[in-house]
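The structure under discussion appears below in the form of structure tokens.
The complex appears here minus one protein chain, its other protein chains still in place.
== subunit A ==
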Amino acid sequence: MLRRIAIATLLALSLPALAQAQSRTRLTVYTALENEQLGPLKALAEAAVPSIEIAWVRDSTGVITARLLAERANPRADVIWGVSVYSLLQMEGFDMLEPYTPPGASALRPNMRSDRSPMTWTGMDAFVSAICFNTVVAQQRNLPRPSTWADLLNPAYQGQIVMPNPASSGTGFLTIAGWMGGMGEAPAWDYMTRLHNNIQVYTHSGSAPCNNAARGEYGVGLSFDMRAVTLKNQGAPIEIIVPTDGVGYDLEATAIHHGTAHLDAAKALVNWAVSRPAMEAYGRWYALLALPGVTPVVQNYPSEFAERLVAADFRAVATQRDRILREWTSRFDGKSAPR
């Protein structure tokens, strides 16, 4: 009896919610954002744009991009929200992005929005390559704290560094693209050749080096800042180092998938995604936001790193990618068995 009442109450309570859900437009949103960010962002966006309901499909950048490209003939995503700008440029090349300039997008930093008119994508935030430095392991093995990329050439790090394989991971490519942007291509190759002696493993995943550094598997992991921040907030004994001699960066960006059946709803979401409240939400996790003047509140983040970003011409880098990876593979991947 009690159970029946409970069920009836539940039904009565959920009916209005159901009715509301049915009147809302359900948007399939593909994303590579961290899992912990999805719930809060969904709640905020749905509160701000009551006419939509967000259904996430989330995976790592590599997998979600592969999926988007493979589904190209019959797209399933309405909106792409929180995927690397390199992926979006690749999609732009296949005319997969709906040209649309959300109101207010022109206020975004010029290097963090599409240069097309109308725009094909808008930036959310930047994330950079960073060094995850395990302080416990460093003490055990007498590793000095690096503060620049150049420091990593110190023979003390021999066999202590792990970085993502740029042929498998977008983060890995971001890292070497940053070196090339900062040092120039020829010195960057020279740098990587010398760094290779200190590398223990090139991993297939961009998160793995930092995860492994956090677990103390290695002393030094090259990864990206966001991963490091999350791990540090979980209690990992790592220091997040954004090297002072210039870091490559990548953007998380938003776009409407060309051919979506819910164009108006998609536009409404994208409009919100460039708004100040949205930027403030991104600022809970990311330290450099596309909208100037929004103060990030992210914990455990190294401050004043915006000036360390190397100039990046995303489109130029994207077109060089195949050549650079081929060169990288022939130099370092063939003999990359762990020592």
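Rule of thumb we're sticking to: a contact is a pair of C-beta atoms (placed from the backbone, for glycine too) under 8 Å apart; a residue touches a chain by one contact, two chains touch by 3 or more; residues count from 1.
By definition in this document, contacts and distances are computed from a predicted model.
Visitor: Which of "Iron(III) transport system permease protein", "ABC transporter related", "STAS domain-containing protein" or "Probable glycine dehydrogenase (decarboxylating) subunit 1" is the UniProt protein name of the chain not shown?
Guide: The chain we cannot see is recorded in UniProt as "Iron(III) transport system permease protein".
Visitor: Determine which one of A:T203, A:T254 or A:N271 touches the chain that has been left out.
Guide: Answering carefully, the residue with contact to the hidden chain is A:T203.
Visitor: In the full complex, which of A:Q90, A:S147, A:T244 or A:Q320 touches the chain missing from this view?
Guide: Only one listed residue reaches the unshown chain, and that is A:Q90.
Visitor: If you put the missing chain back, which residues of subunit A would it touch?
Guide: On the side of subunit A, residues 28, 34-36, 38-39, 42, 55-60, 62-63, 65-67, 69-71, 73-74, 76, 87, 90, 136, 165-170, 200-205, 207-208, 210-211, 214-218, 227, 230-231, 234-237, 321-322, 325-326, 329-330, 333-334, 336-338 touch the unshown chain.
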